[in-house]
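Worksheet for the structure shown next.
Complex shown without one protein chain; remaining protein chains in place.
Moving on to chain A:
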Amino acid sequence: MLSLIIRRSRSRFIIHGIKISCNSLSAVDSSSSVLVSRRTFSSTPALSYFGFNYGKISNLNQRFGNYAYSGSSFASSTRSLSSEAVAVAATCDGLTVERIIANQWPILDENEGDWKSHAAAIAQSIQVIKRRLQWKKLLVRLKVLSAELNKSDLWDDPTHAGKISREHGSLTGKMKGVMTFERELLEHIDMLKLAKEENDSELESETLKALIDMRRVSKEKELEALLSADNDPCSCYIEVQAGAGGTESNDWAAMVMEMYKTWAQRRKFSVTVVDEAPGEIAGIKRATIKVNGEYAYGYAKAEVGVHRLVRISPFDSGKRRHTSFAAVAVIPILGDGSTRVEINDSDLRIERFRSGGAGGQHANTTDSAVRIVHIPTGITATCQNERSQHSNKASAMAVLQSRLDQLEMARQTAMNAQHTQSLTEISWGNQIRTYVLHPYRMVKDLRTNYEVSDPDSVLEGDLDGFILSFLSSSLDKDDPEH
């Protein structure tokens, strides 16, 4: 069989070289396969790959589309991909995505890993994506739909027929997307082995590079799969409240808030402090920050709950071990498209915060904080960090609106999901993570058992490991198959 390496310039294909390779590259079928060099398609338009549209989570969509193009237009065009018979893609020597996962190859850092590490990472992402799509259910549903489509009297009811064929089309698209991606992975592996056999170092490094690219894309796709709930794309407020214990806890609450600020900055979200009640001696009693950026809520909601710290207190002259608590709540800032709770002006009481004295011309202050109380619910919001009272009021109003929206969401879904809890509802028993600085050093998530031995890096905002492991574990919860 012929394998062509094709290089594309602008819109023309130029045949670059011809290589002879083994006859059956893929176990899926025996038709010929065209291998396409990765970088050659850099100007293809992005396609929606898996059929779920999460908005623009990253600029990697463009690159991902390239895979889709190379996959579906070349490799898959030669194969039967009907929904009737879903063939399992495999390499020449029978390696499948499931086998890769079963092999448990260690997943190393991108630049340290060999191809096995990359393959394992990609396979893992594919698995998350499949879980998100509820893969087995999807295949069953496709079968049902195909059966319907084959009925001779289908078009007697055109509306029904239209619905069925649309759903069939959409599910097929999603399925094909995943399968093409799987096949792409296996083809790369085949090609890599081939290159090794033939000592073709250029082909080998090119394929390895393609695999790394694919790994990045699949990571992003995995993330999109994890962040697909309604409000995930929203910006959000993060609130931290110190537990009992005065200075000790206030200091811990400030550390937690700092952790989120740096985490958000690293993720290129913008951060503004909305409200902050400092502790008497150190730290904060309570604070609210606004985190602006796409998917801020989707990530941050994984942090809701109580965070526990064990350390030798810097405030205790006796150098004893102390345990402190801080509660974290996260509130999505709903976009204009969503229905928001309507607030009556007459239900509000607006107060100057920390006021005193005669005010007016008597007083010069840069402090124009206001507190807004929503009388029917008793919910309040305060903002003090803007430079005018007008802006403080507007910011506090925005916080109040989001709090009321969240209350309404919790009421409507009636499921009282943990991440919709407000600070006052979070019970101090609901610990989600422990940070131990003494006698040993460790941060452990009690929900996922994800664990890190370097608390400093976590406190400096390296939270993504915790967040992602929590998000993927909650995917399992939603999926009855697991």
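The working rule: a residue touches a chain if its C-beta (ideal position, glycine included) is under 8 Å from a C-beta of that chain, and two chains touch if they have at least 3 such contacts; residues count from 1.
In this section, contacts and distances are computed from a predicted model.
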Undisplayed chain, where the name is taken from the UniProt record, one of "At5g64156", "thioredoxin-disulfide reductase (NADPH)", "DNA primase large subunit" or "Methyltransferase small domain-containing protein": "At5g64156"
Candidate in contact with the missing chain, chosen from A:165, A:292 or A:389: A:389
Of A:114, A:157, A:230 or A:367, the residue in touch with the unshown chain: A:367
Chain A, residues in touch with the chain not shown (by the definition above): 262, 265, 278, 350-352, 355, 358-368, 370, 385-391
